[in-house]
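Pasting in a structure now, in structure tokens, and then I'll have a few things to ask.
Every protein chain of the complex appears in place save one, which is left out.
Labels for the chains are A, B and C, by order of writing; each one numbers its residues from 1.
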Amino acid sequence: MFLALAGCGAFHDSFFNAAGPIAGQERHLFIIVSIVMLFVIGPVLILTPIIAWHYRLSNTKHAYRPHWSFSWILEFFIWVPPTLIVIGLSFLLWNYTHKLDPYRPIESSQPTLEVRAVSLDWKWLFIYPRQHVATVNMLAIPAGRPVHIEMTSGTVMQSLMIPQLAGQIYTMGGMTTQLHIQADHPGTYTGQNTQYNGEGFAKQKFAVNALAPQQFDEWIAHVRATGKPFDAKAYHHLFEKSVEKQPILFSSAPDGLFQRILDRYHPTARASDTNPEVIRP
Amino acid sequence: MSGPNAGKRHEITTYVIGYVAALVLTGAAFGAVHWHWFADTTTTLAVVFGLALVQIIVHFRFFLHISFSRSARDDLQLILFSTLIVALMVGGTIVILLNLRARMM
Amino acid sequence: MIVHAHDFFTLLGKIDLHSFAFVRAWRDPSLNQVIAAGAASMVVIGAIALVLLITWLKKWRYLWDEWLTSLDHKKIGIMYIVLAFVMLSRALIEAVLMRTQQAMAVNTPGIVSPDHFAELFSTHGSIMIFFVAMPLLTGLINFVMPQQIGARDVSFPLLNSVSLWLTGAGAGLMMASLVIGKFSTGGWSGYPPFTELTYNAGVGPDYWIWAVTLSSLGSTLTGLNFAVTIYKKRAPGMHLMRLPLFCWTALCTSILMIFAMPPLTVATAMLALDRYLGFHFFTNGMGGNMMNYANLFWLFGHPEVYILILPAFGVYSEVVSAFSSKRLYGYTSLVLATMAIAVLSFTVWLHHFFTMGQNADINGFFGIATMTIGIPTGVKIYDWIWTMFRGEVRFTVPMLYSIAFMMTFVLGGMSGILLAMPPADYLVHNTLFLVAHFHNMLIPGMLYGMIAGYTYWFPKAFGFRLHEGWGKAAFVCWVVGFYLAFMPLYALGLAGVARRTHELFDPAFRPWLIVAEVGGLILLTGLALLFVQLYVSIRDRENNRVPVGDPWDGRGLEWANAAPAPEYNFALIPQVHSRDTFAWRKEHDCAYDPPDEYRDIEMPRNSMSGVIIGVCGGLAGFGLVWHIWWLAALPVLGVIATVIARSFARDVHYTIPAAKVAAEHGEWLRLIRETRPVDRFQETSPANRGLAARVP
């Protein structure tokens, strides 16, 4: 049934259409638990109408025992099987939670790509620290390679989710959180912020392009060649509220840019950063 | 038991015991910090918190007259339940936020 | 600095012309502003109409003496429910607006602006939780519980009135925000730093803070009052293990209120310190830590959802047993399950922020704790099923709601268990899947229960039954509407649509959205039918009177006196011999025996302290919102003065002489002798005068 849903039009961005190992395993868990739960709630859905109808007042053919109110056998069936099911589900939960801890690196023969993500109003900044480029609202990654995203927020708390690749994790100002993703095949996916942050919220989406390895290198070169320079004006624009219609490419990303954004919320930050929130005595 | 005066004297004694115990415990906690009785800070902290806990029990016992005797059961149950909730909330808060701090900063 | 010295000297704080919704619509007559002004005018016109109507009917005196200053728990309960209905009408319209917006806004901006949409979900959520659900259940408990335990009133009748008026003050602030200024855009959970001054300089979050704070203070005091009442005021012989289940759930809900409201108060107070004095509890930077807000809010928020659901569970227990004409199956299990849910609900709050970044051990622990709640909840459901077993089930309106509840609630339970799996939650957190989950719990769980309870106990409150036919029509709307409105949201959530989304971009979502819109409209119809039912029932009340007081062949003490019950509830405090005492007495033909003697009864006198404290609270809140400092300070002094003055009052009771009690009771006993008992087949016909026939 779920797989049928995945085929249907509204679900092409859904995790049912998982395109990477993390989302795939998360989907797997989702489906197992759904099936277990169907068995659990099935008896209720069946018994309730049957019993209610059979023991209706107008049916004179049933037993009426107004004082009957207890049975050890029933008590057993009411308490014990659900407990066992919960115990079973607990093992599942514990294993999957550890296996799919978003902070946990993905095991792979391929080297991990490092990306830094910054949530802004109402756009996403992605920094490629090794490649020294940056983008807004466009995340290109090499297919088949694990990607480690280290995240923070340049404004209020937000949440980064690319349903087809991995579940979400929050971003917060002055702090860093981690997420690991991987796309198995080249393709285009949609990422978004899911935590409401003001007027532009609904439009705060970005494209994720999973590229074949050499295409990825070409893309980096392309960004270097055609992107805008990352100057002071560009930096300040990031912190203004705006919805970007087109992705922006930056031909360079200064070293320590991510750290600099983090430091905006620490009083030891460089004096050159004007931070509205820091109230100096 | 005996006359009303015995009750009164007994009660005054209770308050005096409580007062003296509280003074001693406070003084000990103060001394432990002020004169660095213990070399490392963890021990000092544990001692200070331990003394505070004892002192709180002393207050409940001698000033608020909470005891395990039968007649004070309602209050006692209430306090124990509250202690459980406080432990859950405070313990949870500290574990969660320290873990988050460790993983984010 | 945040607080400017000159603020202290302005008479009207931050209020200016532009604060008024009408003025904004005048200057910028867009559809969005017109909708806002329309809502504002509904509030203003409604208020003026009400005032005029009361004046015209010359009912001010009556209203003041009989209702507003009353300390009678039954009247206070009814006032809570009326308040809930008023607020509900607003929150429901907002819900339909939101559904309409989303249905229309596929690749177009729709009818309301993004900011306005944010106000809608924030007010809708806050109102539904704090000013609909809480007053409904508080009102119901207030009305029913003292009668069920055989008491004359709650332990602290004046405190009860204070709680009511504090809640009313919060509701008043919510309403004021429609007319003057704007409401918060931060959702019902008000997460900072979005709600901090840096990002939200307007008055919106302040309205939210003070409305919620007032209501949570009221709820804390209510919880205290109920818990002490159930602990200390039970009739002789009513051991805890003989309490009706509704009282057990009321007790557990009260305990949750006592311990879960303080975290909310702490969270809102800290946010207020941040916003008013520039503190750094939850700011980005300067040592602030918004994660603590999430922690504090859900320390309250999770127990809160069980505060909402437990009384509904209590109602189902009463209703299923009464309309299955049978004892409740597994009483002990139900009690244990209720207590287990209450205690466990304090151990799971982290499941609302699995995605904040704590480690797998912590997520795993809280995930498992969350699933554990499924066990006692399931026990309850099965106990209700087995209660019907070997009974004689009558499909009256409350029973229909109960059955629909059992079959729909488990679907919400299923999605709850999915959400409790951290890795699965990463995928659907903050999506419409979550929205579907909680509406699935709140509407078929909490609301069906409240409607069932309302239908079930209505005759006790007003002396006549509600119309069955209209009730059943409303029921159909509630069920069909719910499925249509919220099942599509599960699908959309799985498709990755975030919650609080004002605009969507995929045409493939449109069919789902339209179905949901239709569902929303059917739900609206359901509410309208409830109003029709009320109107018809009042019109035909003479046909449906049940003066003897026991229309459903009830089992608990609340049915053992007249309908409506006298102000003192019981002529003589009853002696309890068993569970389901009243059913037991009917079986032993001693339900209506006259007492040996009557005594004088002392009842609390009316007091206006509650009204004064509530009004002062509301004014202070308003002053704080608008930085009108004199208006914030004076009412606080007023509250202190009122409390002190009240502590000097000595003559706070009046006595009802035994002779009067005897006369009233005698009259009722005579009525019983003259009334023809009805059997269960006829209970919905006019023949039902509230005396149930003995079943052989």
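By our rule, a residue touches a chain if its C-beta (ideal position, glycine included) is under 8 Å from a C-beta of that chain, and two chains touch if they have at least 3 such contacts.
As a convention for this text, contacts and distances are computed from a predicted model.
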TODO: Write down which listed name, "Cytochrome bo(3) ubiquinol oxidase subunit 3", "Acetyl-CoA:acetoacetyl-CoA transferase subunit alpha", "Na+/H+ antiporter subunit E" or "Oligopeptide transport system permease protein", is the UniProt protein name of the chain that is not shown.
DONE: "Cytochrome bo(3) ubiquinol oxidase subunit 3"
- [ ] Give the residue, chosen from C:T220, C:T377, C:S609 or C:N688, that touches the chain omitted from the document.
- [x] C:T220
- [ ] Would you indicate which residue among C:Y80, C:F156 or C:W559 is in contact with the undisplayed chain?
- [x] C:F156
Open item on the list: Even though one chain is hidden, which residues of chain B still touch it in the full complex?
Closed with: 1, 4, 7-8, 11-12, 14-16, 18-19, 22-23, 26, 29-30, 33-34, 41, 44-45, 48-49, 51-52, 55-56, 59-60, 63-65, 67, 69-72, 74-75, 78-79, 82, 85-86, 89-90, 93-94, 97-98, 101
TODO: Write the list of chain C residues that the hidden chain touches.
DONE: 1-2, 155-156, 220, 223-225, 227-228, 231-233, 258-259, 261-263, 265-266, 269-270, 273-274, 277-281, 283, 285-289, 292, 296, 299, 602, 640, 644, 647-648, 650
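Simple rule for what comes next: only the chains that are shown with their structure count from here on.
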Open item on the list: How many angstrom lie between the centres of chain A and chain B, each centre taken as the mean Cα position?
Closed with: 45
- [ ] Averaging only over C-alpha atoms, locate the centres of chain B and chain C and give their separation in whole Å.
- [x] 38
Open item on the list: On a C-alpha centroid basis, what's the spacing between chain A and chain C, in Å?
Closed with: 34
TODO: For chain B, write out the residues touching at least two other chains, lowest number first.
DONE: 103-104
Task: Multi-partner residues of chain A (at least 2 other chains) - done: 103, 172, 174, 177-178
TODO: Enumerate the contact residues on chain B facing chain A in the complex.
DONE: 103-105
Task: Touching residues (chain side chain A, partner chain B) in the complex - done: 103, 172, 174-178
- [ ] In the complex, go through chain B and note every residue touching chain C.
- [x] 74, 81-82, 85, 88-89, 92-93, 95-97, 99-100, 103-104
